[in-house]
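Worksheet for the structure shown next.
Removed: one protein chain of the complex. Kept in place: all other protein chains.
Residue numbering begins at 1 within each chain, and the chains themselves are lettered A, B and C in the order written.
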């Protein structure tokens, strides 16, 4: 995790298109729409029926792909990937899609999630004489597949690989004139399927379908493997029908764009529902309710609607902030937050204010926001969080600080309130949250510590 | 104007700092906060007591200034400038601040506005043997000043220049160990003054003061020339006291950030007031009211508050959109709008919707937005505009299409409504607008065609 | 091969340093000195005792490595690679050193040459379930090694790999706190060993030793594997002692820098010797003898010395020529040559001229040079080539056109003379060449078609 980052971060976006002569261009647009899920680097691989051409680079989608670069990516099947801004070593090596030459020809894989038993498998493979050229789970999967292809046909092999790996994953796989989309048996990470006049498309979020004017068909189901080829669309469940899906509730809390439809519900409606429930559970007498922009806006609308406290955009976000800025040597307090967020002073002054945010991770950002509002003259500041306290790290593909860095894990609610300097602090309850969701089959591990997939195998540095 | 641009665009931001050993760094931060007023290029000039060093380049503030580049800009006085994205010829030549060597030493000037009699003066100067190396009004002003310095002292000369030029201007000027801030007698463009522990600062908008933790003292008055030097702050009115100021109302409508305080009022409050007035004047029975983000949000909050129609963020803006994107050759309808804006389908479907925007310029964007909502299933679409019809071009430093390209100039309200495809269309009235403002001394020329400064002298291509 | 390229091109430079705390910096300098052997891209990998960090990018050594990038490459062992400008697909994937995680830890490999049985081995490995992520021979070697490590210790495994592969190779290998340098049993490609106060160094050419002030110890022998570790330097011959070495004579003709010492002789002396022999074998009455710069200069000095015809630098080379230049649409004859080479008109005019070049590949460049000289007023033009006709492609790591594109393969000497427009044409004979070399154990395949290593296994597109 980037030092001191004070949010949970999604790690990837994926997209795949089958059967369209502009496959790479369409994947490019999908990645454009999914940029919020990963900004470090991006890659597209296209299959021209014989070979795979690819383009992978550090940077934003808008900067990486030029007309000339996209032009090289011919073929009617293409997959792509956006990567989240970690700053580890060897980062360009780890850009996806991962490409390899298999007995069935060139193949490529784009992956969102985290394999729980990847390290174990990797260690075994290395002992067996396999070499790894990246640090990605994708490469592990590719090796498992390659080994099986000696004795098994492609689809059988891929199905069997799905029974070997545990963890969270949404993947698109391209080989042998096929596009395959897979979602892990718990369905932790999202994956939606769309249809165009010419071809099929799979994307992390439905907003990508909107941009390319594709029709949203359905979500790939937990544990499902969808195979698209010249003979049509086939569905497999290599691990059998799934009993207890556990999609990531934090997609609804924060990761997904509000205009996406995910896990059977509109993200906007769920997020607003959290805000309404929060207002019911943690009411307060106040003059206005304001979001921490942009992520807190939808929940705030819900809070306002339920509480009848007027909604105001009391903090303005500067969208031109780059990755770095040069701080003056003379101390400006809370500079890091201030460069992004600025209070509307006339609105704040003398008011009792409810501020809605989606989470408190380390607490440092919340503390600065409370400070900004206090300095702008707020009379009372009531912090409301549209998720329960995030007390446990995620092992399923989300970048979270370690347990001891999570303020909710180490401090009581009142200690946190005092640390951030708010007059009151309130979280939505897990029960309240569940009432907003259509069913309770979600992963709530970051709130409860009850992990649907046993992370015991996971050995990390 | 960029071909087909469908907004009015502000042309510049300026900033100046006096008496702080980190002057250039602070100007850099001010320009960071004022990026919304100009994105083509940016420049900073710093005066080290003897010479001026500068840095001017195409690009965003976050990209142009590196530590190394800022380090060269030593000295306790600095000024800076952001430039708007026109794409004319010679663009890098026109980046500001303009720097020149005068008998009193190096001097630099950053300018926001438009001189009405610049062409006339320029033509005369060229006849007199003066050479121009840029196409800027700033250079014209510099020449007028240089000529006067033969017989007049610096401050007298600068005062007298102010009597020679007509038009709109807010300027910061740096020479002779002084920082001078000037605002034209009609006060068309904004200019605010702030104070720090060490030194003074002048900026286009108060949000820049917020970022550097400076205290907002007051606005520079129309017609005022403020001189800051070692002996303190002095104020002059070279054209006498101003009777009829005419600050630009469109700053309140659209240009300024809502968290700025300008022309005696909070931009947020005025903009929200416009929304409330709009709701009073153009009521409609609807399920939800939504903004065209981000600029329409504040007025929409006002509309919602007045009308009691629930506020929703029905359209989501993708903030990762770069300057260019590569469109697929297969036609995707309304691609240009779609890549930036996406409706929240579940929210829109089957609803009667009020959409609030700040202006309709050519009408093409509004038409696409209505289309997007209609495709998302909206039952009724009621377009509401938080400014009167913009029927006349601006000659005071705003980039507007020509008269005949302004749809309000050539079409009736009902024709526009049919063109954009809305069920109803409503604008706030000029009278309504005036009620929201603290006084009526504003420039409303883009609505009325009554120009407070006669643009007859203006000869443009 | 790049379309229309009219030279043979070497494919790589390699370098490795052991036992110096500035290992990566020294490798960087070696690559700087070896830039002439490869300009497409470059890479360095450094081993810090536990992990390998690396930097690989397209571009020249001078541009790729910054202080910041080199700083990350800590450790006392490092290897590096320069790559030749082919413009195939996936080029960045193929940059070396190749890095992999083995059971013995991270390892890296840099390779110069061409495996004859690589395709066969690769096909077999893919059938066995191995995946390839690059198109390099290095990866093939890495896989062979990885497989053996299950049952064999590192040095044994590496020795045995050397018995599996056939072809030309000079390699440096880094793993397990060791640096290993290997040269194929025919010794086709060069590899020299040097010693510093702290540590050992292996490089493609001795010029790299000169730059870093290392002492030239000896060349790695054909078939030798040199292992350097904490216990000192050990030598192995996994394929037994070599009977018939066949180092590449074209290194002496053209590839190597004249200030290098290679295959037991000074390149400068050999090249000059070729020129003298050429003068003996193909004398002509002429006023001056001039080189095609820069590669022809040394042989021309020899020709002049033997023939007593005065040496002149009759053609000047523009060293500022970039990779591309924009040709005017109006036709300028022989533009491609002209932008690089320009005759000294006053010198050429009315003279009988001998022009010495090292080879005629397609003949198109020679034709243009003759034309340039003719246009400059040369009375007679006698082309002399310091190598026999290059009639056969190379399969040992040199980029040559196909057989039918080699003008010597398809045309008689007189046809070539007429094609290029020279008055006479002469080549050094193979016998003459052999007299200059200290022994006859060289690969002359590009002249004779007699390949010391059977290229039958080589299946290429």
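By our rule, contacts are C-beta pairs under 8 Å (C-beta built on N, C-alpha and C of every residue); 3 or more make two chains touch, one makes a residue touch a chain.
It should be emphasised that the depicted structure is a prediction, and the values quoted were computed from it without experimental measurement.
Asker: What are the shown chains that the left-out chain touches?
Answerer: Those shown chains that the absent chain touches are B, C.
Asker: With respect to the chain omitted from the figure, which of C:169, C:268, C:419 or C:444 is a touching residue?
Answerer: Result: among the candidates, C:268 touches the missing chain.
Asker: For a quick check of understanding: of C:15, C:45 or C:61, which residue touches the chain that isn't displayed?
Answerer: C:61
Asker: Among C:43, C:343 or C:455, exactly one should touch the missing chain; which is it?
Answerer: That would be C:343, which touches the missing chain.
Asker: Applying the definition given at the start, please give the residues of subunit B touching the unseen chain.
Answerer: 51, 53-54, 72, 89-90, 93, 98-103, 126-134, 139, 142-143, 146-150
Asker: Could you please point out the subunit C residues that touch the chain left off the display?
Answerer: That gives, for subunit C, the contact residues 20, 22, 25-26, 28-29, 32-33, 35-36, 39, 60-63, 65-67, 70, 198, 207, 210-213, 257-259, 261, 266, 268-269, 294, 297-298, 301, 304-305, 310-313, 316, 318-326, 328-330, 332-333, 338-339, 342-347.
Going forward, only the chains that are shown with their structure count from here on.
Asker: Just list the two chains that share the greatest number of C-beta contact pairs.
Answerer: Ranked by C-beta contact count, first place goes to A-B.
Asker: Roughly how far is subunit A from subunit B, going centre to centre by Cα mean, in whole Å?
Answerer: 37
Asker: Distance from the CA centroid of subunit B to that of subunit C, rounded to the nearest Å?
Answerer: 61
Asker: Residues of subunit A touching 2+ other chains?
Answerer: none
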